[in-house]
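A short worksheet on the structure shown next.
A single protein chain has been omitted; all remaining protein chains appear in their positions.
What follows is subunit A.
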């Protein structure tokens, strides 16, 4: 078995975000890392939409990311710290739309190790040096400079190592143009290590250490170190030099402290807390991320607490001495992994979990009633300030980037009866979790819908002048009239110059109502071509010669006029005789046929577009054009052909075919993200566009359209105006590049698993959160706090206190933004929800008691109770994760009643450990209780244990069954094959795996084969060899106790590894399914970071051979961006076996043309043939 890995949707969670002028223009961009992906985003300052310019998979783990700019430069570079043991400096090339690796310096071993640098990066604010640090001991400083040709240079590394030292955070201190300085949060553990009494360990303090790079002596010195009172978690650098007082802010538990050299005293301010917070008051509060905004005249910091509250931090200075830290509550947004404040006044929030947001900073919060807290205010030690959280006041949400991260569980099924299966994805965390239904298609946002007097047959848009940016009029054509709508304030009929085509001829109506008319010579079907040109004066000129065609003309298309030219080069004509001809429009050989292509059916519509060009604007601001010309041919049988049109000879080559729908295909040219695209309409509408050097043909998730045209206005620069029956619709397609459109239904707690009730198609979801209160406990605590408030008040304040308590009880801030109260370690809350997946409404909800955590769910029937369906939920009681302890568990049994809409409680069965896996098995159930595998039957008062196996190694995390075989996944020891012997009522282990795998999920591929994923991001397929005997017996001698004990004594038969592959993200669901109707089966996986991918089998040896060679050549010709070797990345934990990485192969399309040519020559093919092969294998299995 050989498999090919394809990513359907890349990871969506963000681990780092930096901003800067990466393309070298005035515009600011954001670079985000998504684990192993580097992505460049550009927020459009006019519309506030965030566009993705470039996504690159780097085949390595990005551990740190920083932007820097050389002194006096205008362009920012990107420094990447990864697991490659190398520091990499990247530059964004806007002309080629790619990241270029400028420097790659090797300094250590690859992998995420504790003493190999890469975990922390800090740059000197003036861009003169960069420090890369490991978690322990090693720190390297590179000096950055420019050479005579103004190219960036990098020095050899300077060491700043200190043994026995742990590093928590590193920043570059802004010291102006003095020697570059770096501040580190460190801890020296040498003494603690050598003191057996443990006294030193208790006294070890964290230190703030400054490292100075002496540019004159070219070495790094440990300049100054100071022990800290509180344990810091991160540092914020304060602008220095001419911009501010310099120094650092240390964020620690409950406090933020300012520190600097010299006479500067420490300034310390407590972190304010929410008034009447349900959280444990003993719990400390920390800042988790920050963003700095600096202009010429001022600077401030935005820092976010772990509850999501953002504070604006300002410093008061007196002659370069900081005298006061001021904090002001700004707003509350979901907890972020990173924040960026842009010059245009946007705040980009890369959420820790769930969707990311772009906010407009509408107010700086300077002049409102919000109290400002200051370090100068006298407070007792341990006391703090309080504030009242409120809905957004200073920020305005402008854009939301969908993120599935984290995906906890996914099932693929056609529950909505739509032919194409949907993906039901349980994602999110805590109160921000949701169940999302993903469907293949592009999301359409409807900007306007207006009814028209009749059913129009066509619509166009025109500009007032060719140089106008926006369209001025929409022209709607009816059978017997033309309606002109002006875009803007007055939408009504307008008269202006236009060309009317009617059955007998053409009428050119000019603005002053003069009419030029041209009548066709007699009534006949079109077999002649007449060519008109409009001269600069607006006169319509007919070309003297006419072209006779051999058959009736059904459709035509003119290419757009290339910039700087008078006319377009080609005309494509589709004829009744199933051919398309390309005709020259060059004045020298006007109307001469150039080429012809036969078609499988009659053409319906043609469209010549220029696509695939990466260059959108060159340095002079002129629109460049290095894309290819494509002729799109829509056939009457619903097929779309895309053919490359040679820009010189007009030859047609490299045809790609795709079936779109049952109706004839109509094509329309539209603009999408500055490039041309084709809207193809059949029974479904599709958009064919080029996005990040790959062609996408994606259906629109919208109703059937009849006619469309591109549309540009101020509000919607790249829209579409379309007709659907008697309505005119203005649509926008904003999420280009997205494969799925999603519908989200909110959930209360983190969804862990769900099952589908096969009769009603309802979902039964278990949601469980650690560190959370149940609704009942929350209400109780609230009540208790309200009572305390009243009691604490003095006699005369009673009434006021009661009022406040009532207000507090009524206050209801949405937990999805403000977060749920944190209940503390070992506190669990769970619900069981029955949900209709189509409407998304909750049909039934069972709240479990506080500290009952649901871990497993199954829906099944028992052979002794007939046709009733039962839901079994495995619940742990009082589970403490670390150090692990559990007070036991229960299996709740519910009967599904009301057509699977209600849960009727039957009984609960106590068990000794966590029941983490339940699977129906031969009319009974198999339950994994800790390490015990048991068969239970339904009893009257509880489930009855019928059989047990105690030989599973650690903890059963999943159970799959097929026939008499049971495949148990252990949390640490891979798979164990068990056979149930009915006549002896025994579960006997007969085979296991030879590798330790920390299995997260598994899926059976056939009777002997199982696919599994582990928590380190690997997918494997293991198979029992053909001579496996599953009829082994237990040792009959009875001296088993002596010999059979011990974990090393595994089963005698071992599974064989069929394939191994490192995905790079933890895979939490695997399913064998078909994604497109009529497609072949593939193994679909979803990852914790929100990615969705598939593994597809090769059907022929030639294909496998071909892709193996593509992969091999790309590994050498196109090595990964951050310096990690591709083969070693894919072999991170187990050597990669029998899998070809399609993500790498598809990077063929983004290689430079000459390299593409080299690689394809090696393969005895042409570049279009290779990319066609790549496209074919993708469309055969998915989208």
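Throughout what follows, a residue touches a chain if its C-beta (ideal position, glycine included) is under 8 Å from a C-beta of that chain, and two chains touch if they have at least 3 such contacts; residues count from 1.
Here is the rule we go by: contacts and distances are computed from a predicted model.
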(request) Among "Sodium channel modifier 1", "Myotubularin", "Autophagy protein 5" or "LLGL scribble cell polarity complex component 2", go ahead and choose the protein name stored in UniProt for the chain not displayed. (result) "Sodium channel modifier 1"
(request) Give the residue, chosen from A:756, A:1051 or A:1076, that touches the chain omitted from the document. (result) A:1051
(request) Taking the full complex into account, find the residue in A:219, A:546 or A:946 that is in contact with the omitted chain. (result) A:946
(request) Decide which residue listed in A:263, A:318 or A:1031 touches the omitted chain of the complex. (result) A:1031
(message) Looking at the full complex, which residue from A:391, A:963 or A:996 touches the chain that isn't shown here?
(response) A:963
(request) May I ask you to list the residues on subunit A that touch the chain which is not drawn? (result) 937, 939-941, 944-948, 962-964, 981-985, 988-990, 1006-1008, 1026-1027, 1029, 1031-1037, 1039, 1043-1044, 1049-1053
